[in-house]
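Coming up: chain A.
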Amino acid sequence: MRDALRLALVIAAKDIRAELRSRTALLSAVVFAALVLVVFNFARDPTALSATDLAPSVLWVTFALAAMVALNRAFTIEREHGALDGLLLAPVPRGSLFLGKLLANLAFVGTVEAVTLPLFVLFFNVDLAAALPGIIGVTALATIGFVSVGTIFSAMAVRTRFAELMLPVLLLPFMVPPLIGAVQVTSRLLAGRPLSEMLGWLRLLAVYDVVFVTLCTMAFAAVVDE
Partner candidate 1 sequence: MTAGDAARTLTRRGVRVSVVALLGLAGVYVLALGYTPIEARQGVAQKIFYLHVPAAWSSLLAFSLVGITSALYLWLQDPRLDRFAAASAEVGVAFSAVMLTTGPIWAKPIWGTWWTWDARLTLTLFLFFLFIGYLALRASVHDPAERARFSAVVGILGMLLVPFIHLSVYLFRTLHPQPVVLKPSAPSLPPEMLRTLLISTLVFTLLYVGLVTLRYGLSLAEEARDEAADAAR
Partner candidate 2 sequence: MLPAEPPQNGGYMVAAYIVAPVILVGYLVSLVGRVRKAMGGR
């Protein structure tokens, strides 16, 4: 079991190094996120809706879209370098392979989110200080949820003709429960509500993560093996 995890980390490190080398992927996702935030800012009427009402939804739509851009770029890089095929020839347990890819994608999406959050605070003048640990926590929970399903779907999508279209079409329904949960928790965090009001949603997010990470780890073999 420990070997499997260590293997996953090695695979993740390799992928992360590859992503760091071509920084364009990270930059494009961040620029995209910034653009989305700017559009949202100009699109809303400041007198009609206060920033705190709109903030959670804006933040999470931005995160979701940026995550899709990041996932897309991640597998484009992989397709160009053919890294996966080499690994498949070796007797690497497919579960480790999946976890490695998941960790790399999480690092990638997490970085985009980490850069987007200060931009968000800046553009929307939101006071995040008290809620910050909670925001980081719920972001981690929700991101794990949709990146796990996104990782297995991008492994599939890369083998189809319309890969860039196939990933969002498949992934969007699966992003909904994590997104709803994330927006609900974020909005309560920003409003300073007590933890008891968020527990139901947090439980939903946690169970979602456990179920789908497990399932995708088990199903990965069916996707990459003949």
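Regarding selection, all candidates are chains of the complex that A comes from, given by their letters.
Worth pointing out:
Criterion: a contact is a pair of C-beta atoms (placed from the backbone, for glycine too) under 8 Å apart; a residue touches a chain by one contact, two chains touch by 3 or more; residues count from 1.
These numbers come from a predicted model, not from an experiment.
Within this complex, chain A is touched by candidate 1 out of 1 or 2. Residue ranges of chain A in contact with candidate 1, taken from their complex: 149, 152-153, 156, 159-162, 166, 169-170, 172-174, 176-177, 180-181, 184, 200-201, 204, 208, 211-212, 215-216, 219, 222-223, 226.
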